[in-house]
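What you see is the complex with one protein chain gone and the rest in place.
Up next is chain A:
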């Protein structure tokens, strides 16, 4: 972990967290006795097989889902439910089609009771940060997938959270756009000094973006693996050590 990134704020502690769902009378345990520490300002990638509970973990961290037992602490204090210090970026941009780019980006602040003019001022800053300065007045239907996702990212940044929770945010984008957006995310993470928990199914993306990669196990209750990605930034995908990390992660999934 690059020392410069570690800040006191945005520290996440997960203790003995369990979560199960009841489907048609059957109980499905998704997370079992999970412990996890994310340092303030750290970038953590969460990978795992489909159905291993990545989204569920992220939703519990966000407060969109209540754990059955155990809990989440932010900066040492237990949290229940949603909080302004956390913001979620979903896989789909989830833009409101009746608001312009500016309206969408200021939406988060506005629903938190900030006046429209103040919210829009902040929103403009983040619209420029994600490179959409010229598109403030565009409607969501006029945006490409990558641009729409940038709007979603700007909307989350505008509330200035300590912790950004991202659920496969680039999963639906084409390969080229995805590479650009990975660089953008690195830049944003560096500039904003936020803690980032990023769910992804793309191992290369995990290595490119994360300080550490959490691998959720298939067998519930088994210890999740954590891998330190101690590569300098900016990272080079073709570098030997990068490639070695990729091989290591693939081996974790029984792939070669």
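Throughout what follows, contacts are C-beta pairs under 8 Å (C-beta built on N, C-alpha and C of every residue); 3 or more make two chains touch, one makes a residue touch a chain; residues count from 1.
Assume contacts and distances are computed from a predicted model.
**Q** Which one, "Rieske-type oxygenase", "Pyruvate ferredoxin oxidoreductase delta subunit", "Sulfite reductase (NADPH) hemoprotein beta-component" or "Sulfonate transport system permease protein", is the UniProt name for the chain you do not see?
**A** "Sulfonate transport system permease protein"
**Q** Which is it among A:88, A:157, A:185 or A:199 that touches the chain not included here?
**A** Residue touching the absent chain, from the options given: A:88.
**Q** Touching the hidden chain in the complete assembly: which of A:16, A:35 or A:134 does that?
**A** Selected residue, touching the omitted chain: A:134.
**Q** Looking at the whole complex, which of A:77, A:176 or A:255 touches the chain that is not displayed?
**A** A:176
**Q** Can you name the residues of chain A that touch the chain not displayed here?
**A** Touching the missing chain: residues 62, 64, 82-84, 87-88, 90, 92, 94, 96-99, 107-108, 110-112, 131-132, 134-135, 138-144, 146-147, 159, 176-177, 180.
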